[in-house]
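Here is the structure we will look at.
Left out: one protein chain. Kept in place: all the others.
Order of writing sets the chain letters: A, B and C. Residues in each chain are counted from 1.
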Amino acid sequence: MTDHGTLTEGPLVRADARLDRRRRFGSLFDAARSGRTGVHLPTLDVPPADPAALYGDAHRTEVAGEIEANEVDVVRHFTRLSQMNFAIDTALYSLGSCTMKHNPRINEEIARLAGFNDTHPYAPVHLSQGNLELMWRLEQALKALTGFARVTLQPSAGANGELTGALMIRAAHVKAGNPRKNVLVPDSAHGTNPATAHFAGYDVVELASNAHGTLDLAELASKLNEDVAALMITVPNTLGVFEERILDIAKMVHDKGAYLYLDGANFNAFVGKVRPADMGVDVMHMNLHKTFSTPHGGGGPGAGPVGVAPALVPFLPVPTIENDRGIFRFDVDRPDTIGKMRTFYGNFGVLVRALTYIVSYGNRIHEVAENAVLNANYIRKKLEPFYHLKYTAPSYHEVVFDDKKQAALGLHNIDVAKRLMDFGFHPPTMSFPLIVPGALMIEPTESEPREELDAFIDAMIAIAKECETAPEIVHGAPHTTPVRRLDEAGAAREASRPGSFAPVLRAPVR
Amino acid sequence: MTDHGTLTEGPLVRADARLDRRRRFGSLFDAARSGRTGVHLPTLDVPPADPAALYGDAHRTEVAGEIEANEVDVVRHFTRLSQMNFAIDTALYSLGSCTMKHNPRINEEIARLAGFNDTHPYAPVHLSQGNLELMWRLEQALKALTGFARVTLQPSAGANGELTGALMIRAAHVKAGNPRKNVLVPDSAHGTNPATAHFAGYDVVELASNAHGTLDLAELASKLNEDVAALMITVPNTLGVFEERILDIAKMVHDKGAYLYLDGANFNAFVGKVRPADMGVDVMHMNLHKTFSTPHGGGGPGAGPVGVAPALVPFLPVPTIENDRGIFRFDVDRPDTIGKMRTFYGNFGVLVRALTYIVSYGNRIHEVAENAVLNANYIRKKLEPFYHLKYTAPSYHEVVFDDKKQAALGLHNIDVAKRLMDFGFHPPTMSFPLIVPGALMIEPTESEPREELDAFIDAMIAIAKECETAPEIVHGAPHTTPVRRLDEAGAAREASRPGSFAPVLRAPVR
Amino acid sequence: MRYIPNSPDERAALLAAVGASSVDDLFATVPRAVYHREAPPLPPPASEIEVRRDFGALAARDASLSEWTSFLGGGLYSHHSPAFVSQLLLRGEFLTAYTPYQPEVSQGTLTAVYEFQTHIALLTGQDIANASMYEGASAFVEAVLMAERLTKKKTKVVVSQGIHPEYLLCLRTYLANFPFTIVEIPLGEDGATDAAALAAAVDDATFAVALQSPNAFGVVESWDGLAAAAHAKNALAIGVVNEMFSLAVLQPPGARGVDIACGEAASFGVPPSFGGPLVGFLACRDAFKRQIPGRLVGKTVDADGSPAFCLTLSTREQHIRREKATSNICTNQGLFALAATMTLSALGKQGLRETAMQCLAKTEYLKAGVKSLTGPFSLAFSGKTFNEFALRCGPGVEAVLARAEEKKILAGVPFARLDPLGAGHRDLLLVAVTERVPRAGLDGLLDVLRSF
Partner (left out) sequence: MRYIPNSPDERAALLAAVGASSVDDLFATVPRAVYHREAPPLPPPASEIEVRRDFGALAARDASLSEWTSFLGGGLYSHHSPAFVSQLLLRGEFLTAYTPYQPEVSQGTLTAVYEFQTHIALLTGQDIANASMYEGASAFVEAVLMAERLTKKKTKVVVSQGIHPEYLLCLRTYLANFPFTIVEIPLGEDGATDAAALAAAVDDATFAVALQSPNAFGVVESWDGLAAAAHAKNALAIGVVNEMFSLAVLQPPGARGVDIACGEAASFGVPPSFGGPLVGFLACRDAFKRQIPGRLVGKTVDADGSPAFCLTLSTREQHIRREKATSNICTNQGLFALAATMTLSALGKQGLRETAMQCLAKTEYLKAGVKSLTGPFSLAFSGKTFNEFALRCGPGVEAVLARAEEKKILAGVPFARLDPLGAGHRDLLLVAVTERVPRAGLDGLLDVLRSF
């Protein structure tokens, strides 16, 4: 770490934002262009159709309000837009729970091979054998890493995987004669867990965490009964703490005939080191866009494969992929299936990337977990003198500080986060876990090198000092981003006003 | 154009540069990393070799000082580096004479097809027919656009094309019995012209331009004699002015048995509208990276095909590409050839992009020239009230202002250029033409949309005003770039000091 | 290791800094019974050279649409994707960012999402659209659930059998645990939903009525009829679209009274990629915005008063509302919503129209060719179509596919592929045509049919 005297530089003279080509040029819908287009087709080589005659009054003559722009306009627009984003490729992206690890470039190359990228899901199966084999291989690899009987690759993201799992659990209970009523969810859980339980038709019963931030076994015992369909937990939990008593928990759950659901969002903490099935987990989703390095793409796509214990295999969504001595086929003939979670077979392109990643690490993939945990602990060690840590149990892949020290100076987690942007880093997660008010949830991942960790630590320490020496700078941050701090509350107020949709939620038709 | 009251914004509070991850992180050689690598090979599948035994004392055990970095480090480093560049994809790049037009993305896609990109120049000719046909087609297209008898695609860039042309001229004179002594070059010429003439073994005789900035025919007549091998001109010249008397000039040159060489750097002003061979030009290079949209790549590569009149065909470099009824072959059996300008056949990947561009425009390519000229004239019209124009003859693809007005206020072309950066634009060319002191040579190209031209014009006008109202801001510019104004003179002084090579011209070995 | 920059020495230094003597120390709270010290049961790491070789060989076993003449559709249509799209998607600032929770460093993503919302709203004729759904089928399910929340205490949803069978299967899957009835309405002779049956099925218990147009057999349906049937009983009308280019020549659902539009927007430059990732959408009236699932981007100002974008109305979402959220969706289809936005920006008004007109003209050409055949083929339905139609194959669907395959033609999608658990329409081949197919390709398919 570096010790710097001055933390800020002198003033800069920017050109008026409206005249600065690099900033605030708005949406492509703003500019008054006309008569332009950016796509040119071959000259029509068949007789033209007459849609007005064909469709009568159902004919539409134009999409009013649409853009009229040329390739030049469009390439520039999106290049400029991209330059206003922080990303993993630019610096450490500390957003906890999201596992913002490096996205290897070979994955992108492989996923773009025409034989994967430009293939149709309804092409004949004998002309899709490469695709089927790839999915089959990925299932085998995930089985090896989790210990489950089977894995469905169909769910579109983690939350969709949760729902798949919950629906299978419910189908199993229904088949056993009683769907049951409740799903237990700890108060530290991610929001998708209770939301999922609800969409699977269950009531959510919240479990209060104990003083270590982990499951309170007495609390669990008190809420566990024959009405409980499942317990949904996260390991390590959202505090980055491992459920030490996971084996006891599994036993308690199973003793009541309930299933143990594991939210695998934090699989990065133990991939290759612990097989969840060994811990008594019955069903678990994996976020391929977290543990297995597929890009987050500014919000998605992801993929949320779900592994299941033997008891739940009959309920898997269709189709499954079967290997008949090297000939791969889809199996839809599964009478107890829950059905389908989406069209086709899953986010295939994401699956390609994930398998590429897995084979690239092969039998050394456990080093991912080891280094993710090591890096998080290094940050914890260095920042503990400067930021308050509510739960002090050992950290795994992430560490959750809070703003208790800074709040005493009138500054909050959001101020620290915004100021961090002036240092070129993406802020930590603040919206959860709800049991840590003012949370700063930091997950560096294994792909951060030591000097980047140090640079991040330096910045966090510098900010902690600024909170004491120059609180107004922290409070007014960020200062150097394309836009300054936003009025998000105002946005929500305005957005919820009836009739405000344009230009608040979309560009108006000019 | 927009009228803005305030041209500058208030101060910003940047984080100390050493703590700001977005700026000034230096070269990859700076960081102390060890034991890392970013390339992983298959496990060696043959017995290892023993280089020490094989080579004895010629064996080298390591490349001391080399980087030790991982893919993560490298991807981030180059992503961050790129973010410190201005480029066409970010905004109008006014660098005159360089034809910084949009680089179409389909060109990049086509050039990356494995059947082009991953092919070897010494692969059997029957397994390279696609490549040969492509080169043959490009030659035909360039012949159609120039009117020349043949075009060689071999030269690596414009200057290399110039040399190819000059060597052919000399070979023709030699064959005719007298190599001759001089090449005439106007004082407005680009530096490569005299340099090329020198490297072809000629003495350079400079021609003073007339008051319109064009060739002075009396001056030309006075210097033209039987010692003159060629006249090298540029049309439109580097002022963007067309040589109105080009036909007379050609006749005068030919009457003395000399050749007329055209520097085709400015072909964008008349492609598809005028065929240079029709003007009496004997030899001309084209810069595919200018007129034909291949990317400039931060300095290159380019390609400099040379078209020649029938008299010079025997002297073309080998191989030429011949089409025997659909079977394409290399021809090396050309006794009068000057030889070769480089290995293999030229910058093939650049040729692919250029042909892609040409077929994309097809018989509408003259619109390129029309709009390039229109855009330049629009800028001229709007900026004439604010910047001095030494030569007022009609402008073609570019307009050359100068800093006469600003110099009166103590500011120079460089100050205007640097301040333009704060507005997000790349500055004009300033290093030439030498006949315009304080030059600001602006070439917008046809691919700039109206609103971008206006934004550039607004910025230039704003700066002209700032020169009056806030000269210190202009003088201290740029203020918002990753680094501030550089000490280039100091750099040159330091670089020329004996023994200063590291760290001035390269990183030292740590 | 591959993407772990720190070398063994550097790791050792970090370990020392945290005061651990070995990596195992860091995992001390994992029950020993399940903690693995040995390497996982996978092969050794594969290098890029091996990955290229191995995956290249897999990819070579699939039929790439760029090498075949393809008439495959069935809910996923292969349109031209401009060259710049896939290249700009590789920009790390887009590719490796996540959900734009922090607007000051995410204006790029946010602006693009705002544009996506605008494109979808304009195309569907709705007031607003969200930032994307996973894909068409789950978007449809979310639309149905949203309609239920908006209508209070109703229990029935009426759906056309012209909706993509996989969408209907998803609906049954997701709704299995809710006390709702799903009523399916068959198609008429012309291939469009039986209007009378539809109207008759809607009652006071009905919260939503849903149609797809063009439907799963390619036939254009009536939004007017849908809206009338739904609104007669205070139900909401849901319009499903999965060939978005149709909206450049056909009136959009929003303009014809449909309350919620949803479906698949992959036609806009999203690579088919064996069926995913695609990009679902959901658009609706302004009045419903508090019940919309997924992310929404809104326009606001920053501390300087400059315009800027941020995520908004997030109190609908799971991270705040938990079990009361409008959906459990979190990660969505960001990058491919961006791909669609880029493609739509380039297409623009002209390109949308021109592409749709070409699809239509080529389809009509092919249909006319089919009609002129004397052999064992016929158009299965008389209804109007856009760029896909159902071909009744006398010789059987598989025989046609096989003969076409010899000519490097993918003749179409057997309807049975869409509905493998169903039983009907086994003799129907869905034939879809886009601007990517030149006339020679159309004639090639006709030649194949003529050969029977």
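Basically, contacts are C-beta pairs under 8 Å (C-beta built on N, C-alpha and C of every residue); 3 or more make two chains touch, one makes a residue touch a chain.
For clarity, every value in this text was computed on a predicted model and none was experimentally measured.
The hidden chain makes contact, of the residues B:M100, B:V151, B:V308 or B:L411, with B:M100. Looking at B:P310, B:G339 or B:P437, the residue that reaches the missing chain in the full complex is B:G339. Among B:A149, B:V204 or B:A311, only B:V204 touches the chain left out of the display. For chain C, the residues in touch with the chain missing from this view are 48-49, 52-53, 56, 66, 80, 82-83, 87, 90-91, 435-436, 438. Across the interface with the omitted chain, chain A contributes residues 33-36, 39-43, 68-73, 75, 79, 104-106, 108-109.
Going forward, only the chains that are shown with their structure count from here on.
Between chain A and chain C the centroid-to-centroid distance comes to 20 Å (mean Cα coordinates, whole Å). Per-chain Cα centroids separate chain A from chain B by 45 Å. Residues of chain B in contact with two or more other chains: 33, 36, 70-73, 75, 79, 104-105. Residue numbers of chain C whose C-beta contacts span two or more other chains: 2-6, 10, 44-46, 48, 82, 84, 86, 88, 92-93.
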